[in-house]
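As you look at this complex, bear in mind that one protein chain is not there, while each of the others sits in place.
== subunit A ==
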Amino acid sequence: MTVKLMIEDLSKKYENGDGIQDINLVVNSGEILTLLGPSGCGKSTLLRSIGGFERVTTGRILIAEKDVTKQPPEKRSTIMVFQGYNLWERMTVFENLEFGLKLRKVSKSERKQRIMEMLTMLGIEAMAAEYPQQLSGGQQQRVAIGRALVLRPEILLLDEPYSALDAKIRVQMREELKKIQRRLQITIIFVTHDQEEAMMLSTRIAVMKKGEIVQVGTPSEIYNDPKDIYVASFIGEMNFVTADTDRVAAFRPEDAHITSAQEAGENTYHGTVQQSTQMGHYSQLMVKLEEQTIVLFAEKDAFENYPEGTDIFFEVKKMQNFIKGVEK
């Protein structure tokens, strides 16, 4: 596995004190790495620094072992797909893809071939002569991806590219992106605040908080072994039950199974069902414990056996412990 991008001790501070700091990150060739975090956590700033749109305060950025820290965006082998697509509204779809190739002095016949190939791969070859405003959101999104990919960047940067699309198209676009990535073996850095999107797309996820990277790992590492309360609560559902004064015990809703008073073991809790819902292929039970309410996922028929108001015993199979107050 070769290293495509290396970030060393990077920081970018704005005048108002916001920004990112102590960023160290390695992205391997052919990887989809997601920068995940709530809005304002600095994930877009980090992406823009990689793309060359932000002048960093300290640290180095190396792409394919070449230091690009001081290079402007046009000199870097990264291409960004922006949140609002940023298509040039005065150019047709074809011209949008052609602009970059022209700047790279690619011959006319090769331009045409590469563009049509790309448009065909994205399924929008029929729209080549149209203007961006005439396309739907999903089609514009494809044009934006095509405009970036046709230039064969070393790293493709995507800044919340699906935030303007409705849920169904969003899922479809993710699938497409994965397919394209597998086909072209391209390195992708993807910014999102949507943990589900991150889980679905990523080879690895970098969870960010207040301008720093908290944890980097594969989706299952992040999900099964979160480093702290912040990561645990940000990714997926997590129940927190107080263990003692400075520690918190936590478990995923699916890591508990319903049991009875007789079989009660070490990690068994007792509570009252507050709400019982069938979610489709599983049931969701809201259970009131002494101090807090927690969520359980149980098998499909559980909601019938445990209506609201019934007593319930459940055993936690996998419990994790976190230190309280790790939040800065």
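Here, a residue touches a chain if its C-beta (ideal position, glycine included) is under 8 Å from a C-beta of that chain, and two chains touch if they have at least 3 such contacts; residues count from 1.
Quick note on the criterion: contacts and distances are computed from a predicted model.
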Completion exercise
By UniProt, of "ABC transporter permease", "2Fe-2S iron-sulfur cluster binding domain-containing protein", "Anti-sigma-K factor rskA" or "ABC transmembrane type-1 domain-containing protein", the chain left out is "ABC transmembrane type-1 domain-containing protein"
Handout entry: Absent-chain contact - pick from A:N16, A:S109 or A:Q133
Key = A:Q133
Completion exercise
Among listed residues A:S11, A:N86, A:S163 or A:S233, the absent chain is touched only by A:N86
Fill in the blank from the handout: Against the hidden chain, subunit A presents residues 51-53, 72-74, 78-80, 82, 84, 86, 88-91, 99-100, 103-104, 131, 133, 147-148, 151
